[in-house]
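Working notes, beginning with the structure itself.
All protein chains but one are shown at their positions in the complex.
After this line comes chain A, so read on.
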Amino acid sequence: MVVGGRGTVAPPALVSRFSPDMADFHYDPEKNYDEQTLEQQRHIEQEVASTQALVSERLSLNQLIKDYSMEDNIYQQKIQDLRSRYRDIRKTRGDGNCFYRAFGFAYLERLLHDKSDIPRFKEVVNQSKTDLVALGYPQFTLDDFFDTFLDVLSRVESSCTPEELFDTFNDQGVSDYLIVTWRLLVTCYLQRNGEFFANFLEGHRDIKEFCCQEVEPMNKECDHIHITALTSAVGIPVRVEYMDRGEGGLVNHHDFPECSKPAITLLYRPGHYDILY
């Protein structure tokens, strides 16, 4: 199951923009399409960025009803089920970073109200940085990302208001630096527990290759393995409510790690994560 962002966001305008070329497209194995692919990806990213905030305001779950047609019984039923347990949703941008952004915002927002977990978490972050240096990562860039991350955390600890946290997460520069750091926390945990996680990799990749291809690069979506690693690495349990097209009318959830008491709850819809309240 691949989850986390891009799949849901192909605005109709883009389809028309690219389809004329596609009509007389013949694949030439001698040619390198990489630049074109990146270019097209860039267009999609810009389109998404202009219509979706990195992190939205808290919205009533009633809003979700409008996202689906009234005839869509499966989803309408599931929204009702969701509403029996949750009130609000906070949406994140579908840019492939949505899991990290949702997870990060939900956790720091929680810390605003209960600061008791901050010292423990800071220690985890600092230890991961030390471990990454030991794994051969350049201290120089690690400092840059981790300093920003710890700075935001310190502000949460001292004087940050909910509005300031919201602004921080919607400031693309800082917000993306936080994403890089979460990704580094995942890569660190995966590599330090490589023997265990290697069992879950498909294909012929080793854990280091997997991290370089699927974890560290920006905009790479989050899969089960990433969530398992992140929640274990930072000791922040999360519940994910899965709202998909499956029959039954109920939204099922999964807790990471299993049998934990979740600190935050996210809503998963195929390809995307948002925050639930």
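Simple rule for what comes next: a contact is a pair of C-beta atoms (placed from the backbone, for glycine too) under 8 Å apart; a residue touches a chain by one contact, two chains touch by 3 or more; residues count from 1.
Note that in this section contacts and distances are computed from a predicted model.
The chain that is not shown carries the UniProt protein name "E2 ubiquitin-conjugating enzyme", picked from "Eukaryotic translation initiation factor 3 subunit C", "Trafficking protein particle complex subunit", "Replication protein A C-terminal domain-containing protein" or "E2 ubiquitin-conjugating enzyme". Touching the chain that is not shown, out of A:Ile79, A:Val180 or A:Met243: A:Val180 (per the contact rule at the top).
Screening A:Ser69, A:Gln127, A:Gln172 or A:Asn252 for touch with the missing chain picks out A:Gln172. Seen across the whole complex, the unshown chain contacts chain A at 29, 31-34, 37-38, 41, 137-138, 140-142, 144-145, 148, 171-174, 176-177, 180, 184, 208-209, 212-213, 216-218, 220.
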